[in-house]
Each structure stands twice: as C-alpha cells, then as structure tokens.
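Removed: one protein chain of the complex. Kept in place: all other protein chains.
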Amino acid sequence: MSGNSFGKLFTVTTFGESHGAALGCIIDGCPPGLELSEADMQADLDRRKPGTSRHTTQRREADEVRILSGVFEGKTTGTPIGLIIENTDQRSKDYSKISEQFRPAHADYTYMHKYGVRDYRGGGRSSARETAMRVAAGAVARKFLEQRLGIRIRGYLSELGPIRAEKLDWEQVHQNPFFCPDADKVPEMEAYMDALRKEGDSIGARINVVAEGVPPGLGEPVFDRLDADLAHALMSINAVKGVEIGAGFGCVAQKGTKHRDEMTPEGFLSNHAGGVLGGISSGQPILASIALKPTSSLRLPGRSIDVNGNPVEVITTGRHDPCVGIRATPIAEAMMAIVLMDHYLRHRGQNGDVTVSTPVIGQL
Amino acid sequence: MSGNSFGKLFTVTTFGESHGAALGCIIDGCPPGLELSEADMQADLDRRKPGTSRHTTQRREADEVRILSGVFEGKTTGTPIGLIIENTDQRSKDYSKISEQFRPAHADYTYMHKYGVRDYRGGGRSSARETAMRVAAGAVARKFLEQRLGIRIRGYLSELGPIRAEKLDWEQVHQNPFFCPDADKVPEMEAYMDALRKEGDSIGARINVVAEGVPPGLGEPVFDRLDADLAHALMSINAVKGVEIGAGFGCVAQKGTKHRDEMTPEGFLSNHAGGVLGGISSGQPILASIALKPTSSLRLPGRSIDVNGNPVEVITTGRHDPCVGIRATPIAEAMMAIVLMDHYLRHRGQNGDVTVSTPVIGQL
Amino acid sequence: MSGNSFGKLFTVTTFGESHGAALGCIIDGCPPGLELSEADMQADLDRRKPGTSRHTTQRREADEVRILSGVFEGKTTGTPIGLIIENTDQRSKDYSKISEQFRPAHADYTYMHKYGVRDYRGGGRSSARETAMRVAAGAVARKFLEQRLGIRIRGYLSELGPIRAEKLDWEQVHQNPFFCPDADKVPEMEAYMDALRKEGDSIGARINVVAEGVPPGLGEPVFDRLDADLAHALMSINAVKGVEIGAGFGCVAQKGTKHRDEMTPEGFLSNHAGGVLGGISSGQPILASIALKPTSSLRLPGRSIDVNGNPVEVITTGRHDPCVGIRATPIAEAMMAIVLMDHYLRHRGQNGDVTVSTPVIGQL
Partner (left out) sequence: MSGNSFGKLFTVTTFGESHGAALGCIIDGCPPGLELSEADMQADLDRRKPGTSRHTTQRREADEVRILSGVFEGKTTGTPIGLIIENTDQRSKDYSKISEQFRPAHADYTYMHKYGVRDYRGGGRSSARETAMRVAAGAVARKFLEQRLGIRIRGYLSELGPIRAEKLDWEQVHQNPFFCPDADKVPEMEAYMDALRKEGDSIGARINVVAEGVPPGLGEPVFDRLDADLAHALMSINAVKGVEIGAGFGCVAQKGTKHRDEMTPEGFLSNHAGGVLGGISSGQPILASIALKPTSSLRLPGRSIDVNGNPVEVITTGRHDPCVGIRATPIAEAMMAIVLMDHYLRHRGQNGDVTVSTPVIGQL
C-alpha cells in the first residue's frame, strides 16, 4: 500500500537504496513448475547494467542477482521468490554538501517534505538503481509468457533528443549501445552524445515497447484496463513523463474513419489502437511508447535552495548518465512483461485459461 | 481485483451497464464529518451530461444521483457511501444486428473473447456512460480537498482535432460547449463540429487538467508515484490513448539545463516537471494532459466481421458523440481528484498529516 | 481498504445502514456464464430474514433483492453485479434517547470514538442487518461452487446456550426455527427461548459449518491460509467471539498420535484438521465452528454513560433477537462460500484449474 509493490496476482515488491547494503525483491504468485535460474535474469540485468559503453554512467556494479527462495531443483515451487543484489560499488565520498542541499529536478526536496528524513546518498530510494530489481522480476514474467503463451516483448529507442530512428530493424537493436533499431542513425547518436558529454548537459529520449503474440482477452474493465495498467507501470519508471498506447497523441487530430481499425476475417487492417480495445487485448501487437526526461544531475551549475531555505548553486559531480533513456529499454520491457503476466493470471482466475470462443482474426 | 475499483484508501467501486437498470458506486474510506448532499455531485454530473448542446449525443439522461448510505444528518459518517443513478432513456430498439456483429474499434470483439458473453446493448459495461459514477465520486473528493486543503482542480479542452486553444482564460471554459479556454477559437470549433456532423465522421481531442494548492509530499515510491497513479487513472477513461505529466513528450528533445526546474527561496523558476518530482508532489501545480481518440461509432460504413467470423459492413446509427473529448473534461477532473484524495489519505496514514518540516518555497 | 470489501478475486463490497434508504453490494470478479436470477439469492435471504418465528425479532423486512447489473439474458457477464435491497420497515420512532446514550456492549461508543459522528438509528452500519448482503453474495458463490465443483456448504446450530445438539441429522436442520440438527432437542430449545423472552434476557449460541466436496489445493501460504481467511470471514460476522477449525480448542489437550489424521489409500482415518493442512484444503470436509455472544439489546436495565460522560441507565425497547445465533446459520454458510469461491479463483489464477497431479485419497 506504500507503493513498493506492483501487480495483483504476480506481485513484485522491491526494497533497497542506491548506496545501501543491497537491493532486493520478492515475487509472489509466480506459477509453479517454471524452470528458473539466476542466468535467466542476468541476461536482462546485463543489458540494463551501467558502464557498458562510454555513453552511460561509469559506476561499476556487477548487478549479480541471487535467488534466495521459491526455486527448488531448478523449478519454481509457487512460493515467493526472494531475490537479492548486493551493492558493491558504494564509493565512499563526502556527502556533506548533498545532505544539506536539494538538487533541482531531483526527489531530494519532495522526499524531505514527505518523510522529514532522507537517505541522501546517491538519491537513496529514488535512484534509478531501484529498477534493477524490476528487470530481474520482469525476466521471470517474460520467460513464463514466452514459454507458456508464445508472447515476445521487445523494445527500442526511437528518439534520442532531436534524432529519430526511421527504420525498425530488430536485428540492429542489440548491435549498438543505444538500443537503436536504425543503424544509419547510430553514428549521429554517438556524435551527439560525445558533444553533450563534453558540454556537461543531458538529453531526453523516447522508447517504444512492443508485445507480440498476446492472446485476446487480457485486461480488466474499467479501472484496470490493460492500457491503464501499462500506463501506470511505465510512468512509474524513473524519468518517464509521458505514455502513449497505439496512435497516442497522434489521435487528437485523427478522424474516426482513419483511426478505427477495420477488421476482416484475415485480420485487422491497421493498429491505431495499439492492440487494446475497451482496455482488453485484441490479439494485435501491444504498442507502447514513453518519453524520458533528461537527467538533472549536471556539472553545469543550477540554482537551488538548501535545507534551511537559503539560495545555493548546485553542481553535480560524480558518475551520471547523460541520457537516462539509453538504459531504459530493458526496464520498459520488464514492466510490460510484469503487466501482461499479472493480467494473464487475473484473466485465468476469473475466466479460466485463455480460449477461443469466437474466431481470433489474423494479425496485421 | 477485477478492475472495477480505484483507490487504496479512498476506494471507488462502480457497477452498471449502458442500458441496464442503473449505474451505481460505493465510495469506501471517505473521512467522516464532510457535509455532503446530492447537489454537491449533481453540478459536476450536469457538466458531463449528454445532450447539453448540439455537439454531443442527443441521448437524454437526467443523471440524477441518489445517496443511499454513508451520509447522516447532512454529513459523511465514515461508512461506505452508496450512490445510484437510474437509467431512464433506455430506448427500446432492435439489437439483433449489433448482437451478431463486432463494431470496429469498439470493445465488442475483446469483451466477447474475454468473457464468452456480452451485454451488447449500447456497449454494456464498456460504454462511457460508466464514467458518470466517476464524476459523482470525484465530486466528493474534490469537495474534501478544497475544504480541507484548499486544492483546486480544473480542466479544459486544449485541442479539438486540428484546432488548438492558444489562450488559457479560465473564465471562458464554462462559457462554451467545448470547455475551451480560448474564446477566439470557439466559432472555429463550432464550424468544424457542424461540418463533421454533416460528414458523419468523428475527431479526437486533447484535455488538460491542473491541480493547484497541492501540498508537497503526496505520492508513494516507487510504483505508486503520484504521476504513475495519475497515468493509470487518466488512461482508464474511455478513449484515452496518451497521458503526459508536465513537459510530457516535449522533454524528449529537451536538454537537462532547460528541463530542470531551478529553485530559489521565492519558488521554482519553471514547471516542466508538472508538479511531481520522484513521484511526489512538489507544491507546484500538477499538470496533466490526455489524448482522446475519435469515437468509432460512425454512420459511415466500416469493414468488420460477425460473431461467426464472416465479413460484414457495419454502420452505427443512433445517438453518438462526434467528439467524445468534449464531455471528457469533468471526467478527467474527477479522476485527478480521486487520485489526490487517495494519496492524501495514504500519506496521512503513514506519515501523519501534511506538515512543513522544511521550507515550502513559493509557486511559480 | 476501509474494510467494507471481502475477497481478493471474488470481491464483495457492501454498503448500507440499518435504517437508511437501502442496503447494497457489488460483487466484482464473478466468472461469466453462470445462470443467475434474484430467486437464487432470495431463498437464502429468506432463511436469514427476521420475523419467521416467535424466537427472532419481529421487525418485518421483505428483504427483496434486485440485480442491477452484471447479468444479461439470465447469465453473469463477468462485469460487476450490483445488488440492492430497499429498507421497508424503518419504523419512525423517537431516537432522542439513543442518540445521547451509549448502549452497553454495542458499537455506539466505539463508532463515536472512531468517527466523531454516528448514525444512531438502529445501530446504523454496525447493525446485523448488513449481513443480508453477505447472504445474497454468498448465494452466488454457493451456486457457482456447486455447479462447477460439486461443493456443498451447510451449517447448523450445535449449541443454544446450555442445550447441545447430540445428533447431526441434516434433514432436521430446516424443520425447526433454530437450524437444529437434533429433533429431540427442539422442544427443550423452544421452552428455553420462551422463558428467556419472558425474562427479558438473551443467550449465546454455537454454529457449525461444513463444506463437502472441496478439492485439495485451495488456500495460500502463509498469511492467507484457507483457515486464516475463514477465521477472518467468520469473525467478521456480528456477535462472533470465537472460531475453531476441526478439533479447535479440543487440540490443546490432544496428543500428536491422536490428532494427526493418518492416511491410507482409501482415505484419511480421521478429520481433526478440519480439512485444512498447512493452510491448504486436503480434500476432506472443511469443518468450522463459531461462538456467538448473547445480544446486548435487553429490556433489563444496564449501567452506561451518555455522550457527555454522565452515568445513565439504559433500557433497550424495540424488536430484537433474544439469540442472534439463531439466524446466523445462513450467514456463516455465506461467508464460507465466499471464502472458498475466492480461493478457488486465486488458485486457478496462479496454478491453473484444480487438477489431480497426485492421487486424491478417499474421504472419511
């Protein structure tokens, strides 16, 4: 209820601060009988891990996850899965300044107002480091969805500041440090990032996530529509400021005759809905897109106040991502996986397993 | 758990189909001692009501709400508030066609896949008629927030298809049938809608909602960030396809030096964050914006399939909104109110009442 | 979250005060396709109804339930089922005394401390009248469990004050106003109740509930054990002060060799566990027993205080049950049904439908 859990039947509860002893997570409600080992999660964790290219923070974290419970003889048992990642790179440093100042556009000020105390080391609980556990939990959901239902969830960076990917070549996504699906734009992105780093500034990004093979019928009317839960999940990722499903804001200027996805026995003729009708999956690919703000940890000075309300000038040194969006693709995929997993179990609880009572039409 | 409830401490659970006997709602967790009568809700209900201008559906519903419990001698008692609106205009008509066909871009097809049965009369549970109860519940939250904390929640239509409001004059919002804050654009909107109606087509819209006077500290890390819950709430409104907080998708191409809202003892120097930092309210106005798709109920024929998978041509006759966004402003306000109310109670539960442990800086 | 909902997947939320306009309830999560009409609920409601014999309160309530949503063409649609019972016998009376005094052993004093206001008419929300909606919701669960899984849930009064039923003849339970399964004890009970009524006093009772045909596997470790949820459900019924599962308090003085229910391929050799092992159903009958306190609404004067803290003497006139336990059997059955229903859906969500992966052994 205090917001550190997500999912109703596949429930992920996380703990941990950026510079605390460890990050951890409990997955409750995972179906039994799923083959699972640390390796299944490590692949996704490594994709999110800092320090894999010069374009992300140089903090070094092994991010090695350990399963503490819920798996026996290589299979999930249906009991809660306890996960832990020990923090290894907690560089001892002088926190006297940060403890007294509120960095602009950070959670320092709001945590202090909420709780009256805060763990100021590296942002504490508000650090994006927390998302490591989402990725680990998402990997479990993803494996189940793939094995059991054939669902495939993939994401990519579609915009890096002013640079927009114009081709969607899935093969390319993992060939560059940006998760960019358009190889032609990678050199431009590299140059842009190098200049930005030199400048000391940061930039926003847009990430798209696609789930294919989702059976029709997932999602609950009326408040827990599949798209509403997706919006919740994706907006809960650090730095996200916008979420679109399907046509998104593009539908503001669309006419109904264009937007409506006509159907034929062979399938839908378009997918402006993004795979969700009335909050329930239609069998088409689920399409989501998110905007990530530029990080506010800059070495360029900014105006702020201290804990006593006096004006100060803040400079953030240390190791930071100049574009937090770059590492966000695996996180967005993970949240999509958790939402779909949760809704699959919820659907199965009320309605029995997914079945085909009416003809499922083809996909676009 | 089946998605018909919203809110953890201020919990709104609704029921009712478009052409059923009644719509209803239970508000659980409302603080005791709030003066409340039907009139408090009726004003907002009337703003959402169909048939108030030629630009919305001509279905006539009195939408008269009745309080059945939880209020005694004019005040809330802390026990659940039961609300009901009887459906009056359930025009008897021939449903044989609609019962056999799936209207494109409607929930017909997905409800059928989910449940194997569906109430096809007027869209059943998937009808936007369900939002009447959100408006009623939102009015209770709004009244409490205003009286207890001085919070003011207001919305307006910022785009109608290709027409964009360029001025924000709150006085104008209720002077025209569009909730448009820019009087100069109203004639253009009227002409556009008249042409559209003649054409038989529909159009999308964008709605903005603003909450002023929100104390710093509301919102829960990490999954139930205030903005994540807002995204959930707003995306759960029928026809919404996108949600932005503050700068929204605009931050993709923003640099950090621009986006970060610098602070001085006199206040924040900008509000790109939209009043939320790290998922917690900062004391600045909360800014949200949503995209609503064009309705798919068109008298222009569209291709679809019937329940046996055969191709059909669908024409939707009857009374429909050519721009569902027009009536959406009160609904978006209501969802914002419910989210803030819920988070205020959640905050008070864990942390005690909102207090000022650090200086609250001025608002922009 | 404010306690007016029960069940995680089959969720029952109720509203309504004793002398308010109506009682109501929303059942969210009911599987689609169940044939359902008011008649299915009315039978159970009539068993709970006041005024059916001289041994219960003479308040006359038709307790006619009306389905407002969630059922279409005679079948549940999977959307929320709205139910309502209008209060008809709200005898206008002088409430000036009751509004100023706290009746001993009633909720008057505690509601006032909790909320600062209270609906004092007939106990308001704390009245046992609220249980009518539990019975209606329980009837839906019961019907599903019986049709889908062959589960049968039945209860009976095993003790009325000092008189104990010594035979369990299910045929007898509905042949007398006490739900007593031992016909020989009925005359004794009638005489006892007649004397008690003359005396102006009240008495406690014990009710047993049995569910047969429950498949093994229902119940969730570790906090939501089936027996823990049953204890919650049963203790939430007005006037209940104790709950036992299987041997209950009898096991305090039992040795392990006696208590353990040995198993053979033909079945368990005893059922001290009451059908629950490790919080999960074993396939044996679920056995629960509850204690109900004597009502405190007595015409014999009792010492109390008024709202200003002054001593007063309270006499409760009006129509009251001298043994609230008598009408509790259908309520206890309903709560058992709701718990089993909820756990069946929860089990199905995580694990798929109930199956037989290991031999199910016979029942005792």
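To keep things simple, chains are lettered A, B and C as they appear, and every chain counts its residues starting from 1.
The working rule: a contact is a pair of C-beta atoms (placed from the backbone, for glycine too) under 8 Å apart; a residue touches a chain by one contact, two chains touch by 3 or more.
Because the structure is a prediction, the values reported are computed rather than measured.
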Among A:R48, A:K114, A:K241 or A:K293, choose the residue that contacts the chain missing from this document, as touch is defined above.
-> A:K114
Which residue from C:A21, C:A62, C:A107 or C:L149 sits in contact with the chain not drawn here?
-> C:A107
What residue numbers in chain C mark contact with the hidden partner chain?
-> 1-6, 8-9, 14, 102, 104-107, 109-116, 125-126, 130, 159, 161-162, 196, 201-206, 215-225, 227-236, 241-257, 259-265, 269, 272-274, 276-283, 291-298, 300, 302-305, 307-311, 346-347, 350-351, 355-361
Where the unshown chain meets chain B, residue by residue = 1, 8-9, 29-32, 78-79, 221, 345-346, 348-353
Given the full complex, what residues of chain A touch the hidden partner chain?
-> 1-5, 8-9, 11, 13-17, 20-24, 26, 28-29, 32-33, 66-70, 72-73, 75, 77-82, 84, 114-119, 124-125
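The rule we apply is simple: only the chains that are shown with their structure count from here on.
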Chain centres from averaged Cα atoms put chain A and chain C apart, in whole Å, by 45
Multi-chain contacts in chain B, i.e. residues touching at least two other chains, fall at 1-5, 8-9, 14, 114-116, 125
